[in-house]
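Pasting a structure below so you can have a look.
For this view, one protein chain was removed and the others were kept in their places.
This part shows chain A:
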Amino acid sequence: MAELVSLAEGVAELVHDGDAVALEGFTHLIPVAAGQEIIRQGRRDLTLIRMTPDIVYDQLIGAGCAARLVFSWGGNPGVGSLHRFRDAVERGWPRPIEIEEHSHAGMANRYVAGASGLPFAVLRGYVGTDIARHTSTVSTVTCPFTGEVLTAVAALNPDVAVIHAQRADRRGNVQMWGITGVQKEAVLAASRSLVTVEEIVDELDPRPDAVVLPGWVVTAVAEVPRGAHPSYAQGYYDRDNDYYQSWDPISRDRSTFSRWLDEVTAG
């Protein structure tokens, strides 16, 4: 059974310096509050994994939490660049960051392999591109049945996966719906998992379109209302597009970002 914890306890217990941490959520249900708690607790030397590093990863990178980033698309969706990410990659501020990049199809399949207990996954991908030349976790494999050469990607098994969901019950069974991205795979691929939820309820009403993670595959659950803001939680609140726009000028400049960071760590 998953343990019910506060957000601060969950991060303190499950996310350690040097860990490979995957915070997943594909536009919807991004675990932003958990990411900011990692900043507040001052974690360092993390390998941050995420298909679509967006604002919360810009914040983690700008705060100096990350030594490495494993990803497939890094931007502020609908707005433009991630300025803290670019500053780290282009100029090594606040510290140099090593990157390992993939395509979405590759990252998704790496999680599938990790969740499946396999060392790699097979796909038709990356062919003819320069991505594989810079990434040691893409290779080829020959089909034993047809002889066809296909792309192989190494399994991804994070130390800890962090996701946000709509609801959980008191035994830690987690329920989420809408766009559920790659969160189930991330939790099942990881050694430990922390799930923040909009609310903890006595009984989960069955929903035909829901993804359910049984409490016995989840390490800890924390109730964090609006924990996905400025992304959204379907059925609870909408995406805060103004926040995404307002992040651009805050993040563009090291001093405005540093003031933002002081406020977050003080609060």
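Brief remarks follow.
Keep in mind that, in the parts below, a residue touches a chain if its C-beta (ideal position, glycine included) is under 8 Å from a C-beta of that chain, and two chains touch if they have at least 3 such contacts; residues count from 1.
One rule holds for everything that comes next: contacts and distances are computed from a predicted model.
Of the candidates "Glutaconate CoA-transferase subunit B", "NADH-quinone oxidoreductase subunit K", "ABC transporter substrate-binding protein" or "MccD protein", the chain left out of this view carries the UniProt protein name "Glutaconate CoA-transferase subunit B". In the complete complex, the residue from A:Glu199, A:Asp238 or A:Asp262 that touches the missing chain is A:Asp238. The omitted chain makes contact with just one of the residues A:Met51, A:Ala161, A:Val174 or A:Val224: A:Met51. Touching the missing chain, out of A:Arg43, A:His164, A:Lys184 or A:His229, is residue A:Lys184.
The hidden chain makes contact, of the residues A:Gln36, A:Gln59 or A:Ser103, with A:Ser103. In the full complex, chain A touches the omitted chain through residues 26-28, 51-52, 71-82, 85-86, 89-90, 101-105, 108-109, 111-112, 123-131, 134, 148-149, 178-182, 184-185, 209, 211, 232, 234, 238-239, 241-242, 244-245.
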